[in-house]
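My questions will all concern the structure given below.
Apart from one protein chain that is not included, each protein chain of the complex appears where it belongs.
The block that comes next holds chain A.
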Amino acid sequence: MTVAAGIGYALLALGPSLSLFVAVISRKPFLTLTLLSSTLVWLMSLIALSAVWRAFLPFKTAIWWPYVLLLLSSVALQEVLRLFLWRVYKRMEEMLDAFADRVSKPRLFITDKMQIALAGGMGHGVAHAVFFCISLLTPAFGPATYYVEKCSQIPFFLVSAIIALAFVTIHTFSMVIAFNGYSEGNKKDQYFAPVVHLASGMFTLINLASGGCVVGIPLLYVMAIATLLHCGKTVWKRLTENRSRETNLQ
(Lines give C-alpha, C1' and ligand atoms only; values in the text may rest on other atoms or scores of the structure.)
Protein backbone atom coordinates (compact mmCIF):
# COMPACT_ATOMS: atom_id res chain seq x y z
CA MET A 1 0.00 0.00 0.00
CA THR A 2 2.73 2.45 0.89
CA VAL A 3 4.62 1.54 -2.25
CA ALA A 4 1.45 2.30 -4.16
CA ALA A 5 1.24 5.68 -2.43
CA GLY A 6 4.83 6.51 -3.30
CA ILE A 7 4.37 5.56 -6.94
CA GLY A 8 1.15 7.55 -6.96
CA TYR A 9 2.91 10.70 -5.77
CA ALA A 10 5.62 10.24 -8.35
CA LEU A 11 3.09 9.77 -11.13
CA LEU A 12 1.08 12.74 -9.97
CA ALA A 13 4.11 14.96 -10.38
CA LEU A 14 5.56 13.43 -13.51
CA GLY A 15 2.69 11.54 -15.18
CA PRO A 16 1.83 14.21 -17.76
CA SER A 17 5.48 14.69 -18.65
CA LEU A 18 5.90 10.95 -18.93
CA SER A 19 3.10 10.65 -21.44
CA LEU A 20 4.41 13.66 -23.34
CA PHE A 21 7.82 12.03 -23.38
CA VAL A 22 6.52 8.75 -24.72
CA ALA A 23 4.25 10.37 -27.26
CA VAL A 24 6.52 13.06 -28.67
CA ILE A 25 10.06 13.11 -27.40
CA SER A 26 11.16 9.51 -27.40
CA ARG A 27 10.28 9.24 -31.09
CA LYS A 28 13.12 11.53 -32.05
CA PRO A 29 16.54 10.87 -30.58
CA PHE A 30 17.62 14.46 -30.94
CA LEU A 31 14.77 15.60 -28.71
CA THR A 32 15.80 13.07 -26.08
CA LEU A 33 19.29 14.51 -26.11
CA THR A 34 17.90 18.03 -25.83
CA LEU A 35 15.82 16.96 -22.86
CA LEU A 36 18.79 15.42 -21.11
CA SER A 37 21.10 18.34 -21.67
CA SER A 38 18.49 20.83 -20.56
CA THR A 39 17.97 18.80 -17.39
CA LEU A 40 21.71 18.85 -16.79
CA VAL A 41 21.85 22.62 -17.26
CA TRP A 42 19.08 23.09 -14.74
CA LEU A 43 20.85 20.82 -12.27
CA MET A 44 24.03 22.82 -12.65
CA SER A 45 22.16 26.04 -12.01
CA LEU A 46 20.66 24.51 -8.89
CA ILE A 47 24.08 23.41 -7.67
CA ALA A 48 25.51 26.87 -8.30
CA LEU A 49 22.65 28.48 -6.41
CA SER A 50 22.94 26.13 -3.49
CA ALA A 51 26.70 26.66 -3.32
CA VAL A 52 26.06 30.38 -2.97
CA TRP A 53 23.23 30.07 -0.47
CA ARG A 54 24.71 27.21 1.52
CA ALA A 55 26.46 29.50 3.97
CA PHE A 56 23.25 31.26 4.97
CA LEU A 57 21.07 28.21 5.46
CA PRO A 58 18.97 27.39 7.38
CA PHE A 59 17.12 30.63 7.90
CA LYS A 60 15.25 31.38 11.04
CA THR A 61 11.72 30.74 9.98
CA ALA A 62 10.35 33.90 11.59
CA ILE A 63 11.90 36.20 9.03
CA TRP A 64 10.59 35.96 5.52
CA TRP A 65 12.66 38.41 3.51
CA PRO A 66 15.68 36.11 3.02
CA TYR A 67 13.35 33.74 1.24
CA VAL A 68 12.32 36.53 -1.09
CA LEU A 69 15.98 37.23 -1.86
CA LEU A 70 16.63 33.55 -2.45
CA LEU A 71 13.68 33.25 -4.80
CA LEU A 72 14.64 36.40 -6.67
CA SER A 73 18.20 35.23 -7.20
CA SER A 74 17.10 31.77 -8.29
CA VAL A 75 14.53 33.01 -10.76
CA ALA A 76 16.98 35.59 -12.12
CA LEU A 77 19.66 32.96 -12.66
CA GLN A 78 17.26 30.62 -14.39
CA GLU A 79 15.96 33.32 -16.67
CA VAL A 80 19.51 34.21 -17.66
CA LEU A 81 19.95 30.53 -18.35
CA ARG A 82 16.94 30.60 -20.64
CA LEU A 83 18.58 33.31 -22.69
CA PHE A 84 21.75 31.24 -22.80
CA LEU A 85 19.76 28.20 -23.97
CA TRP A 86 18.25 30.34 -26.70
CA ARG A 87 21.71 31.31 -27.92
CA VAL A 88 22.80 27.68 -27.93
CA TYR A 89 19.62 26.74 -29.72
CA LYS A 90 20.24 29.30 -32.45
CA ARG A 91 23.68 27.82 -33.10
CA MET A 92 22.20 24.36 -33.05
CA GLU A 93 19.54 25.36 -35.54
CA GLU A 94 22.19 26.58 -37.97
CA MET A 95 24.09 23.33 -37.56
CA LEU A 96 20.95 21.29 -38.08
CA ASP A 97 20.07 23.19 -41.20
CA ALA A 98 23.58 22.80 -42.57
CA PHE A 99 23.39 19.12 -41.84
CA ALA A 100 20.00 18.85 -43.49
CA ASP A 101 21.36 20.51 -46.61
CA ARG A 102 24.28 18.17 -46.65
CA VAL A 103 22.19 15.01 -46.51
CA SER A 104 19.66 16.63 -48.83
CA LYS A 105 16.77 16.55 -46.48
CA PRO A 106 14.27 19.30 -45.79
CA ARG A 107 15.33 21.93 -43.28
CA LEU A 108 13.71 22.13 -39.87
CA PHE A 109 9.93 22.37 -39.97
CA ILE A 110 8.25 24.85 -37.73
CA THR A 111 6.88 21.99 -35.65
CA ASP A 112 10.41 20.68 -35.25
CA LYS A 113 11.54 23.99 -33.85
CA MET A 114 8.68 24.05 -31.41
CA GLN A 115 9.35 20.49 -30.39
CA ILE A 116 12.94 21.37 -29.58
CA ALA A 117 11.67 24.20 -27.41
CA LEU A 118 9.23 21.80 -25.77
CA ALA A 119 11.98 19.32 -25.02
CA GLY A 120 14.17 22.04 -23.57
CA GLY A 121 11.37 23.29 -21.37
CA MET A 122 10.49 19.80 -20.29
CA GLY A 123 14.08 19.28 -19.25
CA HIS A 124 13.73 22.17 -16.85
CA GLY A 125 10.36 21.01 -15.62
CA VAL A 126 11.43 17.44 -15.09
CA ALA A 127 14.56 18.53 -13.28
CA HIS A 128 12.43 20.67 -11.01
CA ALA A 129 10.04 17.84 -10.25
CA VAL A 130 12.83 15.33 -9.76
CA PHE A 131 14.87 17.39 -7.37
CA PHE A 132 12.13 19.12 -5.43
CA CYS A 133 9.63 16.29 -5.27
CA ILE A 134 10.77 12.85 -6.36
CA SER A 135 14.07 12.89 -4.53
CA LEU A 136 12.29 13.58 -1.27
CA LEU A 137 9.83 10.77 -1.79
CA THR A 138 12.00 8.08 -0.22
CA PRO A 139 10.18 8.14 3.13
CA ALA A 140 6.84 7.95 1.34
CA PHE A 141 7.60 4.35 0.36
CA GLY A 142 7.92 3.49 4.03
CA PRO A 143 5.14 2.86 6.48
CA ALA A 144 4.54 6.43 7.66
CA THR A 145 3.81 9.80 6.14
CA TYR A 146 4.86 13.31 6.97
CA TYR A 147 2.98 16.55 7.51
CA VAL A 148 4.40 20.02 7.43
CA GLU A 149 3.26 22.20 10.27
CA LYS A 150 2.29 25.09 8.03
CA CYS A 151 0.09 23.01 5.82
CA SER A 152 -1.38 20.39 8.06
CA GLN A 153 -4.40 19.48 5.93
CA ILE A 154 -2.66 17.18 3.47
CA PRO A 155 0.54 15.13 3.62
CA PHE A 156 3.74 16.88 2.63
CA PHE A 157 4.43 14.47 -0.23
CA LEU A 158 1.05 15.14 -1.78
CA VAL A 159 1.50 18.90 -1.52
CA SER A 160 4.96 18.79 -3.04
CA ALA A 161 3.73 16.54 -5.86
CA ILE A 162 0.90 18.94 -6.62
CA ILE A 163 3.20 21.94 -6.60
CA ALA A 164 5.72 20.08 -8.74
CA LEU A 165 3.01 19.32 -11.32
CA ALA A 166 2.20 23.01 -11.57
CA PHE A 167 5.85 23.90 -12.01
CA VAL A 168 6.46 21.21 -14.59
CA THR A 169 3.61 22.64 -16.63
CA ILE A 170 4.87 26.20 -16.25
CA HIS A 171 8.48 25.39 -17.12
CA THR A 172 7.62 23.16 -20.06
CA PHE A 173 5.28 25.50 -21.84
CA SER A 174 6.82 28.82 -20.96
CA MET A 175 9.95 27.67 -22.78
CA VAL A 176 7.89 27.19 -25.94
CA ILE A 177 6.37 30.64 -25.47
CA ALA A 178 9.74 32.26 -24.81
CA PHE A 179 11.42 30.67 -27.83
CA ASN A 180 8.55 31.76 -30.04
CA GLY A 181 8.86 35.24 -28.62
CA TYR A 182 12.61 35.37 -29.27
CA SER A 183 12.37 34.11 -32.80
CA GLU A 184 9.60 36.52 -33.74
CA GLY A 185 10.93 39.43 -31.71
CA ASN A 186 7.67 39.60 -29.83
CA LYS A 187 8.36 41.56 -26.62
CA LYS A 188 5.23 40.45 -24.84
CA ASP A 189 6.05 36.79 -25.22
CA GLN A 190 9.65 37.40 -24.24
CA TYR A 191 8.60 38.88 -20.92
CA PHE A 192 5.82 36.37 -20.34
CA ALA A 193 8.10 33.54 -19.18
CA PRO A 194 10.12 35.47 -16.56
CA VAL A 195 7.01 37.14 -15.19
CA VAL A 196 5.12 33.89 -14.85
CA HIS A 197 8.13 32.18 -13.33
CA LEU A 198 8.66 34.94 -10.80
CA ALA A 199 4.98 35.22 -9.94
CA SER A 200 4.59 31.51 -9.35
CA GLY A 201 7.74 31.48 -7.24
CA MET A 202 6.28 34.30 -5.17
CA PHE A 203 3.00 32.46 -4.77
CA THR A 204 4.81 29.63 -3.08
CA LEU A 205 5.93 32.15 -0.47
CA ILE A 206 2.32 32.27 0.69
CA ASN A 207 2.89 28.72 1.92
CA LEU A 208 5.15 30.11 4.61
CA ALA A 209 2.13 31.48 6.39
CA SER A 210 0.19 29.03 8.49
CA GLY A 211 -2.47 27.41 6.35
CA GLY A 212 -1.26 29.45 3.38
CA CYS A 213 -1.17 26.52 1.01
CA VAL A 214 -4.96 26.66 0.69
CA VAL A 215 -4.51 30.01 -1.02
CA GLY A 216 -1.10 29.55 -2.60
CA ILE A 217 -1.67 26.35 -4.52
CA PRO A 218 -4.83 27.47 -6.36
CA LEU A 219 -3.03 30.69 -7.34
CA LEU A 220 -0.15 28.59 -8.62
CA TYR A 221 -2.56 26.56 -10.72
CA VAL A 222 -4.06 29.73 -12.13
CA MET A 223 -0.58 30.59 -13.39
CA ALA A 224 -0.07 27.10 -14.78
CA ILE A 225 -3.36 27.15 -16.65
CA ALA A 226 -2.65 30.65 -17.94
CA THR A 227 0.70 29.44 -19.28
CA LEU A 228 -0.93 26.46 -20.92
CA LEU A 229 -3.62 28.58 -22.59
CA HIS A 230 -1.16 31.21 -23.76
CA CYS A 231 1.14 28.56 -25.15
CA GLY A 232 -1.74 26.92 -27.00
CA LYS A 233 -2.76 30.29 -28.44
CA THR A 234 0.76 31.19 -29.59
CA VAL A 235 1.39 27.83 -31.20
CA TRP A 236 -1.97 27.87 -32.93
CA LYS A 237 -1.33 31.36 -34.27
CA ARG A 238 2.09 30.44 -35.63
CA LEU A 239 0.84 27.24 -37.19
CA THR A 240 -2.03 28.91 -38.97
CA GLU A 241 0.22 31.74 -40.16
CA ASN A 242 2.70 29.22 -41.42
CA ARG A 243 0.04 27.24 -43.22
CA SER A 244 -1.42 30.29 -44.92
CA ARG A 245 2.08 31.34 -45.98
CA GLU A 246 2.68 27.93 -47.49
CA THR A 247 -0.58 27.98 -49.40
CA ASN A 248 0.26 31.48 -50.65
CA LEU A 249 3.56 30.22 -51.93
CA GLN A 250 1.88 27.48 -53.82
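Methods note: contacts are C-beta pairs under 8 Å (C-beta built on N, C-alpha and C of every residue); 3 or more make two chains touch, one makes a residue touch a chain; residues count from 1.
Note that contacts and distances are computed from a predicted model.
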| task | Have a look at "Presenilin", "Serine/threonine protein kinase, CMGC family, CDC2/CDK subfamily", "Mediator complex subunit 27" or "Ribonuclease P/MRP 14 subunit" and point out the UniProt protein name belonging to the hidden chain. | result | "Presenilin"
| said: Can you say which of A:T39, A:S174 or A:T227 touches the chain missing from this structure? | reply: A:T39
| said: Which parts of chain A face the unshown chain closely enough to count as touching? | reply: 27-33, 36-37, 39-40, 43, 46-47, 49-51, 53-54, 57-59, 61, 67, 70-71, 74-75, 78, 91, 94-96, 98-100, 102-106, 108-109, 111-112, 115-116, 128, 130-138, 148, 150-151, 156, 159-160, 163-164, 167, 197, 200-201, 204-205, 207-208, 213, 216
